[in-house]
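Could you have a look at this structure, given as structure tokens, before my questions?
A single protein chain has been removed from this complex, and every other one stays in its place.
Chains: A and B, in written order; residue numbering restarts at 1 for each.
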């Protein structure tokens, strides 16, 4: 036996390979290579960090975005954000907050003290004359606070202060300014977090998957099936179509204005998209569609807007903030303009009693599930090459191309931070205690 | 100090290296290199998928074998098996079964619908006219159902339908057909799952280690020590020898018939193997051996048969079905021919009350433990080179050579599937919830 050659009996069959008929052929893929490279997110963009109520006066909190650890501290109302990694031995300042005054934050380990405004090493508690003092520092991140949300401009260490764009450039299209450009005869113009008296209610939680997978699900017009059994759908007696199909090449408007958000607007509920009511092959037929009119758009760095949803005068925003290449912070926010205290109370009540349980959970929990279901396919890179996209995938394809062109930088893989080493013993220790990877830093209790 | 050279005081000692006297020297190892490469299993073979009772009419279930996700659906009694990965965005069809008719299975996410028989993309729920429809599809896997077990032919995408061998080629040697070739004067001829009225009772569970490590333990004649304290041994008043030793070169028959299973039969309880009753060095002596006569054989792709075990007229089969390179599904199955309803009931009763607790657990739990104990040594590849095998290891060595020669393909490392990325955040999340890697797909509850 041993001397005979090894036998193989395989012959090539008419296999089920990747079809040439797919929409994302090699040429198309090459147009969004930067997007395929952006596993750790787009950097030099504005991202939501916390809700205002999550950061009280003088509170310190640590988060991670695009592989960058960030510490937030609120002083006299203003939120400061700095790199949350002491330049000395690399611990996170936020793990055990230590602040001796309103101008600085000190490291709890060896007392390295940083200026909140410019990040400079201004002193060392027990070593004030060290030659390192004043020669180095940690990166700071511009912040903005609007409508109950704190935003941080997450930048590379060498991104110049003077080039930081306004927050509005990384937020959804505004109305009524864009009402003419993107008419919406069916519903009132959507509010914005930037509007006067805007109130944002919402929640955020860690999603276990890549941020791009999550983002693409947000404005995907072909996944209605996932939602067909949702309580909100049946509570409202909605009758959903099987899906909606693009009917013309200009079904999506790409927005590349020099001064403003870069993104795309989908012409939903116009004749550029048609609801599908029947599938003969499967014997499916929908009659008397009845549902909500809504419109989805998305802008860099990955901000979804669903206008007129879940009710009139309300808009849903979503962010899929990259933490690492396999975790993101999923933000769901409803925005409404509430000029009076009564408006505000009513919105609060409805949010807690209806929107949060039935929409942000209920409805969107299905999306969260769907995104996790894709993760194995994409986690090792296989999915980006092997997926066979179809006509309805014009939305993610357009997004990928647009994002490849207009992002302000591709985040480098995290180094020396949570998630840069994925199988460390501490991760196993925490997991054994029931704590998976997460967005917020755990603080030590004295 | 700083300018002096770095000092090392090591001298080479007469070390404890790998002995030249080991049975598996370099030449022998080269004869089973393909086996060393088969971390993800042998592909293009028949494997058990589920017990018949685990898949009711119209039920859908997802499993993974050799790194290939497979979805099973039973329609009008027949079991269909397809690749459990939608070609669109890669989710598993089995996570949330959606079937509109008896001929297809649809993806719950975007409605891609596949023909159960040939895997073709036959329609998309909301996009029936897409140019991709009809041009692509997912691989299907032939199935057979016998004696209460569902078998699947796990093949590469390009393995031709017409080359699929009969199930019998991947099952243990049959009797009485082979009674002359492999005489067994001491016990009745073993039943087969292929026999008329055969009943298979058993269980399967996930083993945390490589399938080869598990498989080699099954027919290893030198591990009697592991079982010496088992309840069944003492309940039966067995007196086991210290071990059994090969006494001649032909102690194992290699079977390489063109039409039939490829494997090996051990001539146990003949004079080609001698029980060892004494070890003078250790002062051990066994008197009056008393035990069960049994005989072990193994065939590709790794199917153990223990004839005349755990009792007369019964045979134990075992499979070590590769899930990934570090998990396998461990199958223990007892087969008996039960022509009458009474026979069947008696066998059921004995299985539940005696064989399952004392043998499939009890006795074989020790094997499961022993296999896991080897895992660190082999997991990083070290063990395959460093193990020092001895004369009694003629069984695994013969198996490795035979398997290297006659397997129908070496499974490639899984891509885009569970286990292809081992330290993903979802794995940590599930582990934190107490759920380690496993064979079956968890289905979402609506």
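We adopt the following convention: contacts are C-beta pairs under 8 Å (C-beta built on N, C-alpha and C of every residue); 3 or more make two chains touch, one makes a residue touch a chain.
Computed from a prediction, not measured in an experiment: that's the story for all the values here.
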| item | value |
| --- | --- |
| Contacting the left-out chain in the complete assembly, out of B:37, B:257 or B:386 | B:386 |
| Among B:118, B:144, B:256 or B:372, residue touching the chain not depicted | B:372 |
| Sites on subunit A contacted by the missing partner chain, in the whole complex | 31, 34, 44, 85, 87-92, 95, 98, 100-101, 104, 106, 108-111, 113, 119, 122-128, 130-132, 135-139, 156-161, 163, 254, 256, 401-402, 404-406, 408-409, 415-418, 420-426, 428-429, 431-433, 444, 446 |
| In subunit B, positions touching the absent partner | 1-2, 4, 6-13, 15-23, 208-209, 220, 222-226, 229, 241-245, 276, 279-284, 324, 326-327, 369-370, 372-380, 382-383, 386-392, 422-423, 427, 431, 433-437 |
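In this text, only the chains that are shown with their structure count from here on.
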| item | value |
| --- | --- |
| Approximate Å spacing (C-alpha centroids) for the pair subunit A, subunit B | 43 |
